[in-house]
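Encoded as structure tokens, the structure appears first; notes follow it.
For chain A:
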Amino acid sequence: MSAQQTILVAVALPLFGALGIALAARIGANFREAATLLTAAALAYCVWSLAPSLLEGARPAVSVAEVLPGIEIAFAVEPLGMLFAALASLLWIINSLYSVGYMRGNREPHQTRFYVMFAVSLAATIGIAFAANLFTLFLFYEALTFATYPLVAHKGDKSTVASARVYIGVLLTTSIGLFLPAIIWTYAAAGTTDFAAGGILEGKLHGPAVGLLLALFVLGIGKAAVMPVHRWLPAAMVAPTPVSALLHAVAVVKAGVFTVTKVIVYIFGIDYLFASPGTGWLVYAAAFTIIAASVVAFRQQNLKRLLAYSTVAQLSYVVMAAAILKPLAEIGAAIHIVAHAFGKITLFFAAGAIYTAAKKTELHELRGIGRRMPVTMAAFTIGALSMIGVPPTGGFVSKWYILAGAFEADNYVALFTIVASTALNAAYFLPIVYMAWFAPESGKPPPTHGEAPWPSVLALSLTAALTIAFFLFNGPVLELERQVVAAP
Partner candidate 1 sequence: MNPLAAQMPALQVIVPMLMAPFVLLLPRGLSWAAAAAASLLAFGIAAQLTATVIDSGPVAYQMGSWPAPYGIELSVDALSALLLLVVTGASSLALVGGRASLAAAVGEDREHYFYAAWLLALAGLAGIAVSADAFNIFVFMEISSLASYVLVAGGPDRRALPAVFKYLIMGTVGATFYLIGIGLIYMMTGTLNLADMELRIAEVADKEPILAAAGFITVGLALKAAIFPLHVWLPNAYTYAPHIATAFLAACATKVSLYVLLRFDFFVFQQNLSGHAFQFAAYLMPLAILGILVGSGVAMFERNVKRLLAFSSVAQIGYIMLGASLVSIGGLTAATLHLFNHALAKGGLFLAIAALAPLAAGLRLKDMGGMARQAPWTFAAFVVAGLSLIGIPGTAGFVSKWYLVSAAMALGAPGIALIGVVVLGSLMAVVYVWRIVESACFGEPPENPARSAAVPRPLGAAIWTAALANVYFGIAPGLPLRLSSSAAATLLGHVPA
Partner candidate 2 sequence: MQVLGIYYYWVFAILLMIGFYAVIAKLNLVKKLIGLTLFQAAVFLLYIAMGKMEGGTAPIYGASAEAFSSPLPQVLILTAIVVGISTTALGLGIVVRIKEEYGSIQEDEIQEIDRR
Partner candidate 3 sequence: MTVLFGIFLLTLLLITAVAIVRARNLFVAVMLMGIASLLIAASFLLLDAADVALTEAAVGAGVSTVLFLSALSITSERERASSSRPLISLAVVTAAALIVIYSTFDKPRFGDPEAPVHSHVSPWYIEKTEEYMEIPNMVTAVLGSFRGYDTLGEVFVVLVAGIGVLFLLSGGPGFDSGKSPPPWAKAGLRHYLIPRVAGRLLIPFILLLGLYIQFHGEYGPGGGFQAGAIIAAAVILYALLEGEQNALKVLPRPVLIGLMAGGAILYGAVGVLGILMGGNFLDYSVLAADSVKGQQRGILLIEAGVGMTVTGVLLSIFHSFAARRR
């Protein structure tokens, strides 16, 4: 199989997998779950098989159809996309494992629809990761929005549907109202929307137009959840936990910040953007989002909502890192995508496991729960440490690079933001950890539950392990991402 074919297979595989899952569901639930895991594994194999050649500098590309003159549906693999696809495909396996435990443990309805739409969402995610131009990316970006809608509205009751309406409303409004005009503007100015090393807009736009276009992109890519377009993310927390975990901690939000990074690196070009006036505001916007979201997270009483606001803040780390416009910071942005993914998915898994086992969702209910669910809470602790950025977790590595980039750019706003938000992160995560391990158990009659079903526990242990592993073995990833900012 040539690299080109592998790309196409990787995009199509989850779609056929979805069909297979729907068919397997007619035989039985076990077959359906087996089909899901099989598809996930096959996808991961496909995606990961592309990595070695990429490290050696290959850039496989394939074009599918030319929609308009100069506008193609085409795929090209480059380090950023590779990292994102590899991350999403790896975590899908673990997430599927977790879903089996969660969905069965909670006796959720419409499980077939859940698995099918999940597979479709993954196809869209891989499409985003491998898109060779803005148009293709936008196509899959919208596909991801629509594919995740039924997952968010899974419960189907009134308040869920209302939240799902906020979700799709914000995402569609921003993408059609801002992102799409930005793409058309780009096309009108540059004559192409292809991602190219060093950017395509250099010399094509001047003065405040650059800042305006950047604003259209950043606010239009609603999935990146930069304030004030972050509202959909807390709203999406009405979804079942596996959806929150994979999609709203990994695939969807990461698709957002991934797109922002890609636009900054491959459409504008960091040097051009750095030289253009009126683009510095993005650091401030991201910084504001980080601080504000952290403050809001600090005030939350519901665990999932707290995690959601923490995600909003962490996403803006990536945006801010990309907006620092220095090579080290761009690397930091890329690996923060990975580091945050491992940490946040662990936290969500833990939250879901607690809900499955103990039906608890509020912070004050978690007193002493560490004694009943030690594995889960251990994983939660690792995840929380990664969020704060404490070694030996992945979160430390990426923060280090972002800090280095901020120093390089003499960007004191960014420096201050990182320090301040670290303190805030610690302030809202550590009390939970402390309470879970050391506070006396409350509640009458005293709870009798133990750990969640084993697939869930296995899954969250794996991701916790990955969080630590990323601190220790991040060499290949760093090497890959250096290529992003290497001279074209």
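Everything below uses one rule, namely that contacts are C-beta pairs under 8 Å (C-beta built on N, C-alpha and C of every residue); 3 or more make two chains touch, one makes a residue touch a chain; residues count from 1.
How these were chosen: all candidates are chains of the complex that A comes from, given by their letters.
For clarity, every value in this text was computed on a predicted model and none was experimentally measured.
> Scan 1, 2 or 3 and return whichever one touches chain A in the complex.
Candidate 1 is the one in contact with chain A.
> Candidate 1 touches which residues of chain A in the complex?
Contact set of chain A toward candidate 1: 65, 67-68, 71, 73, 135, 138-139, 142-143, 146, 150, 153, 156, 161, 165, 168-169, 172-173, 176-177, 180-181, 184-185, 187-188.
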